[in-house]
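Complex shown without one protein chain; remaining protein chains in place.
Moving on, here comes chain A:
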Amino acid sequence: MLKQFYRLKPLLWLPVAVFVNNHIVSVTFIEGRSMQPALNPDTNRLRKDFVLLNKFVSGSFSKTHLKKGDVVTLYNPQEPEELITKRIIAMPGDSVFPNTNSRFFKYAPINIPEGHCWIEGDEGFHSFDSNSFGYVPLGLIQSKVSFVLYPFYRFGFVQSKIPNWKISRIS
């Protein structure tokens, strides 16, 4: 009887694998074109980027392990089941000018309150981001997109840098 249980012993590693996948590191495909040209530069829908996610940034780690320019995945604040990939443009204490076509645009910068951040896709025209729903709480952020695994010609770290044409809007 006990011998049979011993054969199931490798199954004890399953929760460990789930923990690693949920909290430390995970992989996923990126969908959509809102992060062009950093991710999915090819508009062809069959060619998706396969990326490594650093999950060590959610919860209490988000204040110390996230910075401006990081590409993150977060829950869409308006659709609780949808995950979106965006770049952090401003962190608490910064102020940012929304895009001129945004409904938050008022010729004055928006101050980001404690515990929130301003996120935008790199591709301004096909992105559903903070310009449409305002600043988002850091608690929505699930992971940081840190490494492109496939396609191989772009194999490497994802640059943590705000695009040049956006820098003038942040103060």
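By our rule, contacts are C-beta pairs under 8 Å (C-beta built on N, C-alpha and C of every residue); 3 or more make two chains touch, one makes a residue touch a chain; residues count from 1.
As a working rule, contacts and distances are computed from a predicted model.
Trainee: Looking only at the UniProt record of the hidden chain, which name from "serine C-palmitoyltransferase", "Tubulin polyglutamylase complex subunit 1", "Replication protein A 14 kDa subunit-like" or "Peptidase S26 domain-containing protein" is the right one?
Mentor: "Peptidase S26 domain-containing protein"
Trainee: Going by the contact rule already stated, which one of A:N76, A:N111 or A:S160 would touch the omitted chain in the full complex?
Mentor: A:N76
Trainee: Looking at A:F56, A:F104, A:F133 or A:Y150, which residue reaches the missing chain?
Mentor: Of the candidates A:F56, A:F104, A:F133 or A:Y150, A:F133 is in touch with the missing chain.
Trainee: Among A:W13, A:Y107 or A:W165, exactly one should touch the missing chain; which is it?
Mentor: Only one of A:W13, A:Y107 or A:W165 touches the chain omitted from view, namely A:W13.
Trainee: Over the whole complex, note the residues of chain A touching the chain we left out.
Mentor: Residues of chain A in touch with the missing chain: 12-13, 15-16, 18-19, 22, 58-60, 62-63, 75-81, 113-116, 133, 136-141.
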